[in-house]
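Left out: one protein chain. Kept in place: all the others.
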Amino acid sequence: MKRILAGAVALAAMGAGSAALAQDIKIGVLYPTSGGGAIYGGPAMVGHNLAVDEINAAGGINGRMLVTVARDSKLNPAAAASAAKEMVTKDGVDVLMGGLSSAVGLAISEVAKQEGIVYLATIPKTIQMTTSKLHPHVFRTSSNTDFEGDAMAQLIKKIGGKKVCDIQLDYAYGHDLADGLKAALKRHAPDVEVVLDLRPKLRATDYNVFITQIMGAGCDVVTSGLWGSHFVDFAQQASPFGLFNNIKAYISGGEVASHEIAGKMGDDYPPNVISNTYELWYHAVSPNHKVFQEKIAEKSGTKETAMWPVLSYTGVKFYAEAVAKSGGTKSEGIIKALEGMTIDTPVGPRTINAADHQANTGQFWGPMVKKDGFSYKVMDPVTYIPAEIK
Amino acid sequence: MTSPLSKTGMAACLIILILCALTPLLQSDYLIDVVTEILIVALFALSLNIIIGYSGNVSFGHAAYFAIGGYVNAILLTTYGWPLLPSAVAGVLAATLTAAIVAYFCTRLTDIYFAMLTLAFSMLVWAIVFKWRSLTNGDDGFTPVHVPAMIDDRTAFFYFTMIVIVVSIAVLWVITHSAFGRSLVAVRENVGRAGFVGIHTRRMRWQAFVIAGFFAGVAGVLFGMYHRGMYVESAFWTQSAQVLIMTLLGGIYSFFGPLIGAAVLFMLERLTNEYTEYWPTVLGVILLAILLFQPDGLVGLGKRIKNKFGGGGSP
Partner (left out) sequence: MLDLIREFSPGLAILLTNPQFAFIQLLNSISQGMNLFIIAAGLSLIFGVLKVINFAHGVFYMFGAYVVHTVFMDWGAPFWVGAIASALALGVIAAIIERTLFRQIYEAEHLMQLLLTFAIVLIMGDLAKVIWGTEQYSVSYPASLKGATDLGITFYPSYRLMLCIIGPLILIALYWFAERTRWGRMTKAATQDREMLAALGINVPLIYTSVFILGSALAGFGGALAAPFSSPVPGMDATLIVECFVIVIVGGLGSLWGTFVGALLYGLVFNFGSVIYPNGQDVFAYLLLLVVLLIRPWGLYGKPEAGGH
């Protein structure tokens, strides 16, 4: 016991020591760098580091350098909350950033609220974060489930779907996307009927029981937000049943049109998929965008880059701009600066709404097709659906 | 174990207590958080030891009562706006009641069957918490928990936790050192003989389980308010295994053993996680070391060292 107390005192001294180096601006980032989420967390860190390096190379912000304190959020809300809290109380970070998975985002947001520190959510899309669980310290630079649901409803209307089966993961993102989609359908296509709601668990791998239910329900459109490996597993298991061939379209949020999924699946990528992504390495909207893509390609060691860097990059840029504008790292100043702020991102200008702290981040949507010169499916045509509720 | 607290023991307890109480003077939020959390897991581990160390059964599902206490209190405070006292009491009662029902079935069995059944019941609790989304918010965790203004401050909550934990530990001490505690040990030492001397072994084991459930519930209530959130992992069986290892690490045949085990393991996990993601390996190696070389835990190790170097005092 004595030894523990001695250790504890030493730790306290360490905490005091780090506070002395207040010159640097400490960014606490939480991406999953171990476990199933590491394939997203890794690329996200690439974008984050690129932004930090660029800012520091240009002399920092008002002479202060950016320092990153990274912790593993493990795709687990409890672990992320503990890590976030420790970064604030022990490492003394000035801001929290990141979060992958909506549940993790909500957990970090809660710590930010308690500790009075700003949190920039760069990936989580649950609408709750900027509605029912909104507080002054949370900002979102990614899209959200209402925007995504609205885009999906527009697409259902466009292809003339009538009977929809919806399959969503059983956590904040899945439930909120289902709600966002249903609300949007009332606006865009009130005659469309959602006949089946299925909710496999986050991290589920066996979808047999769900696939057979979709087959039995006889819908012409399947909507979903199964992301990453969830989609890979679902598609592989659904193919023997001929699920994708029997419907007009599988309209999916969750960015399964991103290259990391399409490239990984190759020929196993199913037909009739319409989906979204924040970024496509083979599609640049401006010369600036092209330059950004080349930098990321260099850092990642491949030109076929993932879509996550642009999100983490944008988050750092927003924060840096807010520090410069408010002249410091005090939360009150940062909040005031971020509300209504517009910055130029690689994919175009983005503005944070002052009322709900949500950035107008839209996404690229389109059908995934086979195209000459590619060994995997690519999005064609690419359409940018802006972030707005029509 | 059944001997009353010696003078040196009493003094040591008092010193530790005072040191704990002085933590906030160090002006470190981090340290206050750490001590608060250690206190909570320590009570959790002590409660489990009532089942293991005293009645001699292994529960692999103790996290269930911890989670029930935490969730019921969190939901009543936040969703239904109850005041703290009735809400906390309801949380603890819910945990106790569930423990009473589960124990009714489990105490029909012993040994492996008992362990497996406690595990299965806890997983049922986990599944219900997971799927009852409208009430518990499912996989996302129940956040935020509304903590009453009186204790909605780091230092205030620390002292609140400390008072609750110290009182709980004192009560546990009294229980384990009463006639009831002694007969529990008799049950553990020799089921057959305890039966002969007229102790109703099954009822005793049931009572021990219920008491353990009660205090796990208390720990859970504090945990939910400390984190301002409850998460489904709290009820998962790996959580039960973790607290079991804490208890074992400290030493199951000593009253304070689990407390020490909890503190050591908790700090070790914190520090390990800063450097590596391979905390499970560290934990696994520790566990192997205890099992193969030191089955009576840290407290036993301390005693052995003390005896070897001829240190006197109470055994």
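Observations on the model:
For reference, chains read A and B in written order, and residue numbers begin at 1 within each chain.
The rule is short, and it goes like this: contacts are C-beta pairs under 8 Å (C-beta built on N, C-alpha and C of every residue); 3 or more make two chains touch, one makes a residue touch a chain.
Keep in mind that what you see is a predicted model, and the values were worked out from it rather than measured.
Residue B:Phe60 is the one among B:Phe60, B:Trp82 or B:Phe255 that touches the chain missing from this view. Only one residue from B:Leu25, B:Leu85 or B:Ile112 touches the chain missing from this view: B:Ile112. From the options A:Asp233, A:Glu339 or A:Asp356, the residue with contact to the unseen chain in the full assembly is A:Asp233. Where subunit A meets the missing chain, the touching residues are 34-36, 38-39, 195-199, 201, 203, 205-209, 212-213, 215-217, 228-229, 232-233, 236-237, 240-242, 268.
In the full complex, the hidden chain is touched by subunit B at residues 52, 58, 60, 105, 108-113, 115-117, 119-121, 123-124, 126-128, 130-131, 133, 191-192, 236-238, 241, 244-245, 248, 277-278, 280-281, 283-285, 287-288, 291-292, 295.
The working rule: only the chains that are shown with their structure count from here on.
Inter-chain centre distance (subunit A to subunit B, centres taken as mean C-alpha positions): 38 Å. Note for the complex: subunit A touches subunit B at residues 1, 4-5, 7-9, 11-12, 15-16, 33-34, 72, 76-78, 81-82, 85-86, 88-90, 102-103, 106-107, 110, 113-114, 133, 170-172, 175, 201-202. Subunit B contributes residues 16, 19, 26, 28-31, 33-35, 130, 133, 138-141, 143-144, 227-229, 231, 233-234, 260, 263-264, 267, 270, 277 to its touches with subunit A in the complex.
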